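All protein chains but one are shown at their positions in the complex.
Naming follows writing order (A, B, C, D and E), and every chain is counted from residue 1.
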Amino acid sequence: MADRQIVGPVSGTDVPRYSGPSTFARLPRVDQVETVDIAVIGAPFDTGVSYRPGARFGPTHIRQSSRLLRPYNPALDRAPFSVLQVADAGDMTINPFSIDAAVGEVQEQAASWTSRGTRLVTLGGDHTIALPLLRSVHAEHGPVAVLHFDAHLDTWDTYFGAPITHGTPFRRASEEGLLDREGSVHVGLRGSLYDKLDLADDARLGFQQLTSRQFAVERLDSMIDAMLVRLGDRPVYVSVDIDVLDPAHAPGTGTPEAGGLTSRELLELLRALDGRHVVGADVVEVAPAYDHAELTGVAASHVTYELLTVMAGTATDATHAGAPVSETPTDLS
Amino acid sequence: MADRQIVGPVSGTDVPRYSGPSTFARLPRVDQVETVDIAVIGAPFDTGVSYRPGARFGPTHIRQSSRLLRPYNPALDRAPFSVLQVADAGDMTINPFSIDAAVGEVQEQAASWTSRGTRLVTLGGDHTIALPLLRSVHAEHGPVAVLHFDAHLDTWDTYFGAPITHGTPFRRASEEGLLDREGSVHVGLRGSLYDKLDLADDARLGFQQLTSRQFAVERLDSMIDAMLVRLGDRPVYVSVDIDVLDPAHAPGTGTPEAGGLTSRELLELLRALDGRHVVGADVVEVAPAYDHAELTGVAASHVTYELLTVMAGTATDATHAGAPVSETPTDLS
Amino acid sequence: MADRQIVGPVSGTDVPRYSGPSTFARLPRVDQVETVDIAVIGAPFDTGVSYRPGARFGPTHIRQSSRLLRPYNPALDRAPFSVLQVADAGDMTINPFSIDAAVGEVQEQAASWTSRGTRLVTLGGDHTIALPLLRSVHAEHGPVAVLHFDAHLDTWDTYFGAPITHGTPFRRASEEGLLDREGSVHVGLRGSLYDKLDLADDARLGFQQLTSRQFAVERLDSMIDAMLVRLGDRPVYVSVDIDVLDPAHAPGTGTPEAGGLTSRELLELLRALDGRHVVGADVVEVAPAYDHAELTGVAASHVTYELLTVMAGTATDATHAGAPVSETPTDLS
Amino acid sequence: MADRQIVGPVSGTDVPRYSGPSTFARLPRVDQVETVDIAVIGAPFDTGVSYRPGARFGPTHIRQSSRLLRPYNPALDRAPFSVLQVADAGDMTINPFSIDAAVGEVQEQAASWTSRGTRLVTLGGDHTIALPLLRSVHAEHGPVAVLHFDAHLDTWDTYFGAPITHGTPFRRASEEGLLDREGSVHVGLRGSLYDKLDLADDARLGFQQLTSRQFAVERLDSMIDAMLVRLGDRPVYVSVDIDVLDPAHAPGTGTPEAGGLTSRELLELLRALDGRHVVGADVVEVAPAYDHAELTGVAASHVTYELLTVMAGTATDATHAGAPVSETPTDLS
Amino acid sequence: MADRQIVGPVSGTDVPRYSGPSTFARLPRVDQVETVDIAVIGAPFDTGVSYRPGARFGPTHIRQSSRLLRPYNPALDRAPFSVLQVADAGDMTINPFSIDAAVGEVQEQAASWTSRGTRLVTLGGDHTIALPLLRSVHAEHGPVAVLHFDAHLDTWDTYFGAPITHGTPFRRASEEGLLDREGSVHVGLRGSLYDKLDLADDARLGFQQLTSRQFAVERLDSMIDAMLVRLGDRPVYVSVDIDVLDPAHAPGTGTPEAGGLTSRELLELLRALDGRHVVGADVVEVAPAYDHAELTGVAASHVTYELLTVMAGTATDATHAGAPVSETPTDLS
Partner (left out) sequence: MADRQIVGPVSGTDVPRYSGPSTFARLPRVDQVETVDIAVIGAPFDTGVSYRPGARFGPTHIRQSSRLLRPYNPALDRAPFSVLQVADAGDMTINPFSIDAAVGEVQEQAASWTSRGTRLVTLGGDHTIALPLLRSVHAEHGPVAVLHFDAHLDTWDTYFGAPITHGTPFRRASEEGLLDREGSVHVGLRGSLYDKLDLADDARLGFQQLTSRQFAVERLDSMIDAMLVRLGDRPVYVSVDIDVLDPAHAPGTGTPEAGGLTSRELLELLRALDGRHVVGADVVEVAPAYDHAELTGVAASHVTYELLTVMAGTATDATHAGAPVSETPTDLS
């Protein structure tokens, strides 16, 4: 492993960025590399949404919007694709007609990677997928701190009788013991709720609440500190619902709420994670049919890039030496 | 009943068309009239789609695009809203997370109208809803000729294990005996198929196939004749998938196929039904997120208007004298 | 009246939010309730605009974009629709061809509500309507402090010979004695002017000027304080031209100016009004043809929601116990 | 005059078409030429519309969409800009707040050209302007045959008390004796009407009715013949409401109706006028806010180009030798 | 070769069509198959355009819009991907800053396939690429009949001093002897020209001219016959500029002209080629930034599919047994 060859993205000086591979950031496909430390994987699924659907096209859109990403990240002084092997694992195959089947499929396909030591950054898809993803993380790491960027709590109970939708993953996760109730936190909350009890319920389920309003009146540094204090030194799973951004920055999403974060704030918050042990992440709720000029796609691709840079800053999981790619469980190109 | 008062749309000379009620064609709501001969009803549901979702917003969009409809139809020399009582029944309440639950709900809510003699023109929603709608029609009329406008056969079997999706309603309907296998016909078929056997299967299930290609080389009159000959004098259920139109005329749909009908052709085909006994109809697969300048919404609203005009030309069902509106099963405004 | 039943919005757990009533926030229509404390009413009119028209479609668009509003507002810890009876009064009927006729119609229809003690939140429409709305407020309350959010002064004199357009309402209002010249204030001013004298004229007419530039360099708290100090404890009429927001947050408007407020800032400014006596409000200049992904509609609906929450925090007008709905002066659904 | 220099458009081989002058087809401005046989002039006005406004931006949009027009028209084997002096007269100055004032201004500014022998092709603007334009034509030619391309009759009486709007110009024109009741004809009619009497009224006012439906079943040649027979050898004024095209071909318009003409059909109908004496023309109801990819703008610019080619085929008006440009009544660039 | 395994597209019943590979029609990549009879290859290049650029994004867009293509083509009763091995060769690498360099690169990369017997269907890119593509075809086949679908002649001489641009490929090709001057033909011509001599020049260079106007008045069968008669039994190269379609059907292109073909007409014209020896093809001038709802992308993907179906109907080139994929000259995924 010491002298393994890390394969990076296709360079923009060799192949113009509007052409060439359609993988995330023009990274190699998983079948083009020997081992995979971090896989970017698509989870095209939106049957769990309660308002605007369309996030099933999210993975393709984020990849298309990631073509301008270059290999060196000056904000963290790191070239993430040179440190660890990052590759694109294509899309999971997910049943669009049954939430139950879909959740099982996501869990199984995620575990096929995580069980071999590959960390996943999953491109959604709607937020439903966070539950099976957390299950696969929990199998490796036990309870983790969930750092949840979102306008919404996503700890509702049921909706039209369905216990698992895009509004409920973190209630289910808390109930199942997947998250560390002392270290989890929402960032960017805003908008209206069903009931005041939603907030109490949510706190009971293990989340601190940092609202978008607070960013209007406090310094960004203070907000970052509050977030980091809550996380402590726990292993962290980062879940980014793109609607944490103001609709001006992310129009292409399903349940937009005015008064959100700027993309500049969100990227700074993510960079502040540098040095933490990020065990996995997702970027969800990108609905391209409502996007314009790839605004949302570009924001999501930069979010993903910062996450990858942070994750590349910590050695890959100790008990694994990067997953040998013996078989590719998902279709890709 | 003889001297009942028929309530028509709000006039554009009283209230500007960009304002006022948001019902279809600014018709009264069902709770504003005494009896309802024909109800326009929304079926906001798109969990059965295999590609682009979004038809859940179809009913609202078609209604918004129907504001310019005026009361007299010169093409058929009839003022449909003066002959029979047409009203807007609002939207059915449909579970977005379970196709099975949804199909049951559509069937029940449709039957609550059809069992009382009200004919329905249903605004979709995806094509899945045609199955429960046909069940409710069959309960009143027995097997009917299905006149199906669509680029696609919609007689596939299963998809990802699901027997009821937007690609299968007419296979299920044929299997259940809901349609008259001697009188049903597809109009506007085109595009690629999974297998040549699809066509044979489809014919066996009871459909004649009139393709869009034929419209390119034959006179419109001949195509209309072929359609009418197939229907004979059977009671007819008309199901219009808006993707029967060329994407130029209906961009806002989920599975577009080049080479389709023009809106002028489709409207002529519908007008040719005048004098037939149309027992119900649906207009489905309008996906507003992909629409521009209401192209698709306007086309769908005109299709609906022609259907209503034809339906107003035949007396309401003999055994019913218009449904008294004792209770309104669906929410509306 | 003590034990009157307050009717709230249709719940998203009963009827999916993409379906059901098309009223603001899915509130009841005024004809569905017994009394109305606060009415949301549309004023579809844009003949007073000097550049991009289209605000005539504003009320419908804001309502459509308000479907995600839930009943509890955590920012102010209040469920506004449970405290007072809020209902949707539909659209005023307004002549599109004569500004004079239109102004008279708005004034008359507004007064039919305000004279009975119902406070109005009016969805425009262009800013011309602020004049007749202020007249109706003045009839009940005498001169009021006008809190005016806008990129523009709207105190110009005439334009192409017309004394009443969307650029002049507050000059006319000041001249007519409708506003309290000691307590009125513009917030969010920016962009170019015709002449330096415009500013002097404006001050003379009774307005303090808080510019958008100030928000770039001062803390939000200070700006809020300045606004509140100016208002004092006067009764306040709040007029929100959506172009106070930066075009990034509100592209769908008629006279966009770069360098505006964020939606987060605007919502905080509105929340700061809690405890003040807001006697009426309008949200104007939403031009949907220029909106994308409902950015502007969502912002306007959240603005309206915060206004309603603030207004629900003060008892309804003392001399009225909520307007009995004896007759509905406007068409609606 | 015999040896006057005709100034043509800026060539695409000298200046790339995406740059250079913003005049129609990159023609010279009227102040750059000595005489003007035909002027293209803008009439930015849309206060007469009953539904979607925005045609005030039509002239600018059509000019921008005309940049690809080249000097030789192969369909009629004529280089229209080499035969007669065609120039761009800029925009008329029109009051947006008063229809009466606007109509007077259009009439006056049009007459300042027509009275000197310049024929006008006017870019709207809404259809209201056809009335003052016909008045200016009538002053020179007496009653003319009106060849009216439109989905709508535009012979309604009043709307909200206004006798002159975009729905009434031809009723007013007929009443004023401006049109030849034996030779006028609508082409492309379709859609719903207020009343059957609308058709009778319209016929009485002097129009033959050629519907869009007829184009679906008859050969284009026959339709052209019918149009030409009606016109006879009368002087013709051509008024093209762009909504005569199907919304697929012209989405950017205010009152779209499905089932319209194709742009190919419309262009052929216009070419068939070659040899007729076209005394003036207008192209109206282009509303850019609803246009996509300049579809409507390109169609309108080609319509204008065919009209100019036909008009260039007949000598300029006998009593005038082209208008000397002594003064330019309108602002332009 | 007899028992080689042909690899077809990923099935929509295994992997939902909105996910999975991003190759054309979800075909295998060339590195996933043993031999390649027909390669679909991208040529992302638009430095040769004279008006709207953006066709550099064409290949990616057409592939994304091809996801709904299924394996059986009922119009020609053939499953093209089962008869011959079709695969996606990714994008050529092309210099965006030098037309000369670009032309050389296209020629070289095309020849690397054609010299081994693989036929190419190239996705543009602008029309400049037709010249190097014809050179590579000529190297194998000598002069071929060029069947050119386009609004424009593309036989201009130079533009701003450049001899090779998107307006000149067929003049250069004719001069170089690449095309058969007795068998070449333009279909769909329309719009304005620089000079009448353009037509004479064009004819001299070897093209028959079938205009879009002719389709308005003649039967489609006759037009097809004229096209086929001209081609005779010559080997044919088919070059489809998507602007041959009316802008209603193909808004996403660089130099739109009103009055074009419908997609239904174009697809029929292509199907009529069945049985001819099509030695190569291109589909060019798709500019996604101007596309809406993938209208143009879907049309282009269907055009490509019909071309592939026709090409699959004739055995692969006699002297080659399908190209062994020893090396992949272009980057792809």
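Here is the rule we go by: contacts are C-beta pairs under 8 Å (C-beta built on N, C-alpha and C of every residue); 3 or more make two chains touch, one makes a residue touch a chain.
The shown structure was predicted, so the numbers you read here are calculated from the model rather than taken from an experiment.
A.B. asks: Just to confirm, in the complete assembly, which displayed chains does the hidden chain contact?
C.D. replies: A, C, D, E
A.B. asks: Of the residues listed, D:Thr93, D:Thr158 or D:Gln209, which one is in contact with the missing chain?
C.D. replies: D:Thr93
A.B. asks: Of the residues E:Val7, E:Ala139 or E:Ala162, I need the one that contacts the missing chain.
C.D. replies: Touches the omitted chain: E:Ala162.
A.B. asks: If the hidden chain were put back, which residues of chain C would touch it?
C.D. replies: Looking at chain C, the ones touching the missing chain are residues 50-52, 159-160, 190-196, 198-199, 212-213, 215-217, 246-248, 251-252, 255-260, 262, 290-292.
A.B. asks: Write the list of chain A residues that the hidden chain touches.
C.D. replies: Touch set of chain A with respect to the missing chain: 12-13, 16-18, 67-75, 77, 79, 219-221, 246, 248-249, 262-265, 267-268, 292-295, 298-299, 302-303, 305.
A.B. asks: Residue-wise, where is chain D in contact with the chain that is not depicted?
C.D. replies: Considering the whole complex, chain D reaches the absent chain at 10, 14-16, 18-23, 29, 42, 44, 56-57, 59-60, 64, 90-94, 96, 331-333.
Here is the rule we go by: only the chains that are shown with their structure count from here on.
A.B. asks: So which one's got more C-beta contacts, A-E or B-E?
C.D. replies: By the number of C-beta pairs in contact, the winner is B-E.
A.B. asks: Could you tell me which chain lies farthest from chain E when each chain's centre is the average position of its Cα atoms?
C.D. replies: C
A.B. asks: Whole-Å distance, chain D centre to chain E centre, using C-alpha means?
C.D. replies: 39
A.B. asks: What are the residues of chain C that contact at least two other chains?
C.D. replies: 16, 18, 56-57, 96
A.B. asks: Touch graph of the chains shown: is it line, ring, star, complete or other?
C.D. replies: Here the contact pattern is something else, fitting no line, ring, star or complete shape.
A.B. asks: Report the complete set of touching chain pairs.
C.D. replies: Listed in label order, the chain pairs in contact are A-B, A-C, A-E, B-C, B-D, B-E, C-D, D-E.
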